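Of the protein chains in this complex, one is absent; all others appear in place.
Chain IDs A and B follow the sequence of writing; residue 1 opens each chain.
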Amino acid sequence: MANVLLASVIDGLLIGFVYGIAAMGLTLIFGVMDVVNLAHGPIIALGMFGVYLLFSLLGINPFIALILVAILGLLFGLLMYMVAVHRVIEAPPLSSLLSTFSVNMMIIGIGTSLFTTSSYNVEYSLGTVNVGSITVTGTRLSASLIAVLVTALLYWFLYRTRPGKYIRAVANNRTSAELMGIPSTRVLALSFGIGTMLAAIAGALIATIFPINILAGGSYELKSFVIVVMGGLGNPLGALIGGLILGLIEGVVPVFIKTTWVPVLEFLLFIIILLVRPQGILGTKE
Amino acid sequence: MKLTRYPGLILSLALVLLLALYPAITGSASARETVFTILMSIALASSLNILLGYTGYVSFGHIVFFGIGGYVGFYVLTVLGLHLFIAVLAGGLAAGLLALLLGKSILRLRGAYFALATIGVNEALRAFVNNFQPFGGPVGMDMKFAIYSEYGGAMRALWIVYGGLILITVLVIATSYAVKNSKFGLGLMAIREDEDAAEVMGVVAPNAKTWAYVLSAIFPGLIGVLFFFKNGNIEPGDAFRLHLSIELIVMVMLGGQGTVLGPIFGGAAYQQLRKTLLTSPIFKNIQLAVAGFLLLVIVLFIPSGAVGWLRSRFVNLRRVLE
Partner (left out) sequence: MSRKVLLIVGLLVIVALALTACATTSGGSSGGEKTVTIGFTASQTGKYNVSSGRQSNGLQMWMDDINAAGGIKLSDGTVLKFAAKSYDDESNKDRVQELYTRLATEDKADFLISPYSSGLTAAASVIAEQYGKVMITTGAASDATYQQGYTLVYQAYTPASRYLTSSVDLLASLDASAKKVAFVYENSKFSTSVVEAAKAYAENKGYEVVLFEGYDPDTKDFNPFINKIQAAGPDAILGGGHFQDGSTFARQLSEKNINVKFISLLVAPPEPTFAELGDAAVGVAGPSQWEPSAKYSADAAKAAGMDWLGLSSTEFAQKYQEKFNEEPSYHAAGGYAAGLLLQNAIQKADSIETSKVKAALDATNLMTFFGALKFDTSADRHGLQVGHSMIVVQWQRDSSGNLVKQVVWPSSGATADPLYPIR
């Protein structure tokens, strides 16, 4: 029993880091511009397919392909912001929900006609690491290490660089940031780009662990919603911790109850946190 | 009561009835099925509009009421063996009760928080039904073909279901019109514009919101029963399909939120558009992408929807295009 529990905790935490990265992208965008990006799932899927194509067609190592995918993710986000988001940034939430959802439909529509909905595998293995009776796969371990690295880089960027400080300023109060001469449109576009970049990275990491298909991003999008609410909407570090919590729940709870009850529990928790602590587990009262 | 005093209501009802009676007059089953899909969209979109359009609360998981109504009704029909009429009422009641229960809690949330919470409610309930054995768990429930014979055979049963849907659609539209033109509706719209100010002006926001939520939930519950009775089986994935929820928002948006006529136009136009794209040889393979593109164009350039746009262009038509 103790063994099962330990193995489950480790598995849960490792996958939790990846969940965290996925959710961070969503929460960053929300924090800066109050937009819930409903194209988040399909962008995660694009990240998956980016790695898959680079790896299987050009033979590029998935972890190097990751860098390319991240850059593409950033560019995609900038483009998406300019085309679909900028015009509705001041409109009621419904408009941005729908405009990002329309991007979702376009990605899924084109993706389905290109790749169908069948599943693909990135045939890449880093072997396994055995500690006692516990087995951890190499790809999972490296994915979570990269997730930690990406988080560290994000924080360095947000707190130590000028564009990063701009982003935080705009998130805090756009009007006063504009008065201070911060080019808010460019900053918003950049934050959106970073958000989609994180989603693409999450997809790329997932592709090294699990088989992928064009619709697979959807379930990570839903998980991301749960995570960002746990961590507090708009709080990237909260998202990482929320991801770990969700990973733990998914890892440990099935030891005690039937696994199919886990989603019930997750979403109930989600609603309860929204009601009781809408600022998130970590957040402070406003 | 002079009907000509309500040109907006008359136009809306006339459009729906004309559409609804076409299959009944020609007796064409194929036309009936096509119109069934359209009417269902109109009714669901119109009921969502009561919350979304008038009150300004974006319910992303509105389909949860369709699902719970469908399940409760199906249970009443197959396990308890009661008449369709009772099943439909039970479905509507279940959906209304759920909304009442939820309304008191999640309607405290605003904006994106509320939208996310409704998604959570839908997913939680879907996952729950997936584990709930009395409702058949993941397998869902099936209905014997013989049940239709109680209603004069499958052929007649489908016409009865169709008639029921027409009735519900008319009810939804009348309710939507009545709400819009009542003091209650004005309160809702005040909440939409500025909730805090509305409360200062004496609108009891929590109560008003809850009742709007309940009203907009009952109709999907009724329709769910009809839909799954017609289908002959029910499964969690079909009953709580989040995607349909989002499609409903698109319909409301397309026609014009906050108007009575908008969701009618939006529902019909959306279904016709999807159908055209689906059967078109050029767009068949990328129909979803084309639909997405059109949606984007509408959101970016005509955010008030078709009816909203007409109203702003032709000011003297406002009494008709409500």
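The definition used in the following text is that a contact is a pair of C-beta atoms (placed from the backbone, for glycine too) under 8 Å apart; a residue touches a chain by one contact, two chains touch by 3 or more.
The structure presented is a predicted model; accordingly, all values stated were derived computationally and were not measured.
S.K.: In the intact complex, which of the presented chains make contact with the chain not displayed?
M.R.: Per the touch rule above, the missing chain touches A, B.
S.K.: Just name the one of A:Ser119, A:Thr161 or A:Ser176 that touches the chain not displayed here.
M.R.: A:Ser119
S.K.: Spell out the interface residues on chain B facing the chain that's missing from view.
M.R.: 4, 7, 10-11, 14-15, 18-19, 22, 26, 28-34, 36-37, 127, 130-131, 137-140, 142-146, 148, 154-155, 158, 230-233, 235, 237-238, 241, 243-244, 278-279, 284-285, 287-288, 316-317, 319-320
S.K.: For review purposes, identify every residue of chain A that touches the missing chain, sorted by number.
M.R.: For chain A, the residues touching the absent chain are 1, 3-4, 7-8, 11-12, 15, 109, 112, 116-121, 123, 128, 135, 137, 206, 210-211, 213, 215-216, 218-219, 250-255, 258-260, 262-263.
Rule of thumb we're sticking to: only the chains that are shown with their structure count from here on.
S.K.: Hey, how far is the Cα centre of chain A from the one of chain B, in Å?
M.R.: Going by mean C-alpha positions, chain A sits 32 Å from chain B.
S.K.: For the complex, give me every residue of chain A touching chain B.
M.R.: Spelled out, the residues of chain A in touch with chain B are 30, 34, 36, 38, 83-84, 87-88, 91-95, 97-99, 101-110, 112-113, 222, 225-226, 229, 233, 258, 260-261, 263-264, 266-268, 270-271, 274-275, 278.
S.K.: For chain B, which residues count as touching chain A in their complex?
M.R.: Listed in rising order, the residues are 52, 56, 58, 60, 105-106, 108-109, 111-113, 115-117, 119-121, 123-124, 127-128, 130-131, 138, 246, 249-250, 253, 257, 285-293, 295-296, 299-300, 303.
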